[in-house]
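Input: one structure, supplied below.
Yeah, one chain of the complex is gone here, protein chain that is, but the others are all in their spots.
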C-alpha cells in the first residue's frame, strides 16, 4: 500500500557502424553490396545537391535554403527502408529523403527557388509537400495512417521532423493519437541538436527525444543518426512492426546540423567552431566510406566516379529547373480551389 | 557499441489511506487533528456545494454545471497543502479547491449562474478565472511561475486539469517549458478517467498520466486520488521541492467522476452502472470518516453537525447570489478594455 | 418526405453520404458512443462501426490535422469540433494546411474535408460555447464557409459540402438545432453552395442575414416591405443575389451575431459600396453585436441583436 512502482521504462540506443568503419555484426542488417553501394550513391547525391543549393543561393539563383549537411545518413538510411507503398510526410530539411526516393531533383531546386510547382511530385511517390510550419505536418501523418488502415492498405507512414518540432503541440497531439489508435506510423526525429540558435538542452529537459514516446505509450528508440546502418535497421524494424499491426515507433536519430540553420542564418553567433569541428569528424559519409573500403567496395576511384556522376545529375537538374517556363499568375487562382468564385474570376482577369 | 540502455524511468504510485480507514504510518504526513477536521469540513462543504449546484440547475436557477462528486479528496487534499502566496490556475471542475482556499461561495454560484462577476475573486486570493477551454490554462501557470521566479517571490503555481486535457497541445508545450526552465510549478491532473464519453484508454495509450512527465524531464507521480493524505503529501512534497528550486512535478490523482460530465450530459449512454457503483464504494469522504472515527475525531453526531453547518453556509451563499443585483450591460464594455474606443462608446449608448 | 429538425436533417445527410460513399467517415470528440453532445451523430457508430465513426482524444488541432491527412489519402473525412470556440486551437491546421494543400502541392494533394461545428449564441451556455467568428474563416482563401438556417437546407448543404473537392467549414446554428422543423426528403439531395436564398420578398429594403439571426430578422421585418436574403454560404458569398436585391430596394441592413468590427457584414457592405453604390438611397446599416467580449448568459440578451434593434434599423432606412 505504500509507494509502489507501477512500471519502468527503459530507453535504448542503437549503434552499428563505428567511426572507424567497423560494424557490430550481430546487429548489422542484411544488405547486399549492391544496396550498400546504392545507399552510398544516394548520400553522395544528397550532399552534392546540398552543396549546389547553397552555391545557387549565394549566386541569387535560389531563395533561402536549409542545408542538410551532416544529416545524410539519417535521411538516406531511413528512406532506404521504405517500400513504394509507404507514405512520407516531410518537414523542410529532408531533401536526402526526397532524393533517395527518386523525387525529381529539379523540382526540389524549383521549390527552393520559390516556385510551388516544385512541390508537385510524381503521382507514383507518396510524399506530402515540404512543410514550413514546424511540426504541423505531424497530425497529417497520423491521418494518413488512419486512412491506410481503414483501407486495409499495407502502407506505413513515415513522418519526419526536427528536435525543435518536438516542442510543438502538434507533435504531442499527433503522437498521442497514433498511440491510441495503434497506427501504422513511424515518427523520425532528426535530432540535429539545434533549432536555429536554441540548443537541445534549452528545447527540452528530457535527456533524449526517444523517451518522449513514454508519454504516448509508444516505443521510442535513439539511434546514432550518423550511422546509416543503425538508422536503416531501426527504421526497417519499426516499419515491419507497424506493418504487422504492432503500432507506432518514435525514432530519434541523434545527429548534427553542420551548416547554418539556413543560408539566411549565421550559426557563428550562437555556437562554437569546436563543437562544429567535433561533429565534422563524425561525418556520416566518411564513416560509410571506411566501412565500404574495408569490404572492398570503395577506393578513391570509386569515390571520384560516384561524385562525378552525382554532380552531373545535379547539373542536369539545375538546367531543367532554370529552363522551366515562368509560372503564370493564373496558377495562383486555379490552384486555390477546384472551382473559382465569380469574384476570383474577375480578380484573375484584372491581374 | 550495440544496443545500450541510456536510462530507465520508474513510475511510482503513492497510497496512504486505505479504504478501511487505516493509514500507512511511515508515509502519513504530519497533520494535527485540527487540520484533519478542517480538511474534513472542507470536503463536506465542497460536497454540499456540489449537491446544491446540481439541484439549482435542475430548478433552472443555475446554468450548465460540472459536478465534482467523488473528486473531493483530490481537490481539498491538494489545496490544503498550498500557502497563501501560492497561485492556482484551475480548469472548470475544481470547485473543491476554490472552497478550500476560501473563495466566496456565492461567487462560485454566480459564475455557474452565467455571470462573469462570479470570477472576480478577492485580491487576497491568487486564483486565475475558471477556464472552459480544456487545457489552455496550462501555459498560464507556466508564465506565472516564470514571473514569480523572476520576482524572487516564494510562490509556487498549482495548475489543475483533467485527463482529457493531457491530450491537448497546450499541456505539452506548457509542461515542456516548465521543464526547460525548471520552474516552481506543480501540475495536478485530476484523472477522473473520463473526458465526457471518452474513457482514459481512448484518451491515451500511456498506462498512467504520471509517466507523461518523462517526456519533459520532470518528475511524475501517481497518487490514489481518493486518498486525501496521499494527495496532500504528494502536493506538499512537490511544493517544497518547487519552492527550493527543485523544479516542477506532475501529480496524477487517479480518481473518478461519479456524476454526469455536466448537468447537460447523460453518462448512462456510455458507461455501466457497475463501474460507477464500484467507485461509489471508494467514496473519499467515507474513507476519511473511517480514519477519523478510528482516531476518535468522528461519529454520527460530528458528521451531522459538520453537514448542517455546511448546508447553512451554502444556504447563505445561495441567498447572496440570488439577491445580487443584475449585471448592467455597460459592464460588457467597461471590462473589455481599460479604455473604450469611440465606436464602443457609441455602441454602449445604443444598447 | 419526413418532418425533421436540424439535428435529424444533419444526421440524415451524414448517414446517407456514409452509406453512398465509403470514403466518408466521421471523427471528433464524443461523436461515437455518445452520438455527439447534441446527438447529431446518434446511431452512426452502431451502423458504420468504430473505424468510420471515430471518437478521438481531446485534441482539436490533431482532429483537423488528421482529417487533412485522411483527405490527402483520398478519403472524405467529416470532422466535428465540439463548439466553435474550440476551433481556434485548430486554426493553424485549417489556415496553414487545409486551405493551402491544393495550392502548395499544385493540385497533387487536396483536402476535401468538412469541419462541422455548433455555432452562435442564444442558448445560455457556458463561455466559448456561443461563438460566431465566421469572418475569420471567410478571410482564408481555399476554405468555404456555410451556415444553414433550417433543416432542409442543412441537409442539402451538408451533402454538397461533403461532396465538394475542397475544405468546407460547416457552421450549425446551435439555437436552431431543435427549434425549427421542416419537411425534408429522406433521400439525398443537394442545396448548392455559393447561392443565397431569398427568404422573403420585398421592395423597399434588403436585409441580409444568415444562421440563427434569420428568424429574428423575419420577425423584425413583419409589416414592412422588406426583402430578406439568407446568405447560406458565407464564403464565397453570393454577391449577385445581394446586388440584384439592392438594385431594386436601394436600402440595405446587414444583421449578424458576431461583433461589428471586421465581421462578415463589413465585407458585404464594402462590396455594395463598390459595386452597387449607385443604387443606394441610404447609408448601409449593420446590426451586429457590439465590439466587446461575448458575455456569459446573463448579459447575452443585451449583446445579441434582437428584433427591436433590427426593426429600428429598417425603419431608420425607410425614412430615407
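Note that the chains are named A, B and C in the order they appear, and that numbering of residues resets to 1 at the start of each chain.
Please note the rule applied: a residue touches a chain if its C-beta (ideal position, glycine included) is under 8 Å from a C-beta of that chain, and two chains touch if they have at least 3 such contacts.
Note that the structure is predicted; figures quoted are calculated from it, not measured.
One chain is not depicted; across the entire complex it touches A, B, C. Checked against the full complex, the one of C:35, C:194, C:265 or C:305 touching the unshown chain is C:265.
Here one chain is not drawn; of B:29, B:174 or B:220, the residue touching it is B:174. When the whole complex is considered, the residue among A:15, A:115 or A:237 that touches the unshown chain is A:115. The residue touching the chain not shown here, chosen from A:6, A:37, A:198 or A:293, is A:198. Interface with the hidden chain, as seen from subunit A, comprises residues 63-64, 92, 113-116, 132-136, 164-165, 167-170, 195-198, 202-204, 264-265, 269-270, 326-327, 329, 331-333, 335-336, 341, 343-344, 347-348, 350-351. Interface residues of subunit C with the unshown chain, by the touch rule above, are 85, 88-89, 91-92, 95-96, 99-100, 103-104, 127-128, 133, 135-136, 138-139, 141-142, 235-236, 258-259, 261-275, 277-278, 280, 282-286, 291-293, 295. Contact residues of subunit B toward the unshown chain are 87, 89, 116-117, 119-121, 123, 128-129, 133, 136, 138-151, 157, 169-170, 173-174, 176-177, 180, 331-332, 335-338, 341-344.
Throughout what follows, only the chains that are shown with their structure count from here on.
Centres computed as Cα averages put subunit B at a distance of 36 Å from subunit C.
Residue positions 167-170, 202-204 of subunit B each touch two or more of the other chains.
Chain contacts: subunit C has residues 56-57, 59, 61 touching two or more partner chains.
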